[in-house]
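One structure below.
All protein chains but one are shown at their positions in the complex.
Right after this comes chain A.
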Amino acid sequence: MYTGVPTVKRTAVYVYQTPVRIWHWVNALAITVLAITGYLIGSPLPSLSGEASDHYLMGNIRFLHFAAGYVFLVGFLFRLYWAVVGNRYSHQLFTLPFWRRAFWRELVHELRWYAFLEPEPRKYVGHNPLAHLFMVVIITVGGLVMMVTGFALYSEQTGPGSWQDTLFGWVIPAVGQSQDVRMWHHWGMWVIVVFVMLHVYTAIREDIMSRQSLISTMVSGWRMFKDDRP
């Protein structure tokens, strides 16, 4: 029986600070551009005809890839800085409570929730353990691998003596040769594509089915809980 304006009160916590939210959406855009242009660098579009001086298609695609790569790098460094100065949830991306038993127990609980074996999930202000694990492995470790291999490949054109070569040039002989670095960089792209699919799906599903808000949280920063039970 509804009468007039609903007056349900909900608990909300401010969890994602503005810089974290801006970083999330900039990063999402950078990853999208990187994946599309990266794929087109590996498998270019159908050949254009005419004179070479009439076109700069591959050049533009590569420029977009490198520009987005720099955005990703700068964003990552900023995010690292924010993990230090931000609130207590801001360093979850770079830390994993690997030795805490409760983390793994709750991770199993979360997996069981996804397998329809638990009636309801637990509530989390920050990431749930499953999301936490994925974020650290894919965004932090995966992102580092992509940046290191990516800038190693980039150093091939900036040449010996450039800062890219000084910092990342060692990767090429360490991995084998240039072709191997390309291959791993390409594999990394597919890992991230699969992650993005899972990430978007679970964010929508959790927003509907879990006991807390997700998508609006990454816009407003406020985590809203749908009940006040523990």
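What we mean here is this: a contact is a pair of C-beta atoms (placed from the backbone, for glycine too) under 8 Å apart; a residue touches a chain by one contact, two chains touch by 3 or more; residues count from 1.
Quick note on the criterion: contacts and distances are computed from a predicted model.
Trainee: Pick from "Sugar ABC transporter permease", "Na+/H+ antiporter subunit C", "siroheme decarboxylase" or "hydrogenase (acceptor)" the UniProt protein name of the chain that isn't shown here.
Mentor: Spelling it out: the chain absent from the display is recorded in UniProt as "hydrogenase (acceptor)".
Trainee: Which of A:Y14, A:W190 or A:W222 sits in contact with the chain that's absent?
Mentor: Selected residue, touching the omitted chain: A:W190.
Trainee: Quick one: which of A:I22, A:M58 or A:V108 touches the chain that's been left out?
Mentor: A:M58
Trainee: Tell me which residue among A:T32, A:N87, A:Q157 or A:S216 touches the hidden chain in the full complex.
Mentor: Checking each option in A:T32, A:N87, A:Q157 or A:S216, the one touching the absent chain turns out to be A:Q157.
Trainee: With the missing chain put back, which residues of chain A would touch it? List them for me.
Mentor: Residues 39, 42-50, 52-59, 61, 114, 116, 119, 156-157, 159-160, 169-170, 173, 176-180, 182-183, 186-187, 189-190, 193-194, 197-198, 201, 205, 208-209 of chain A touch the chain that is not shown.
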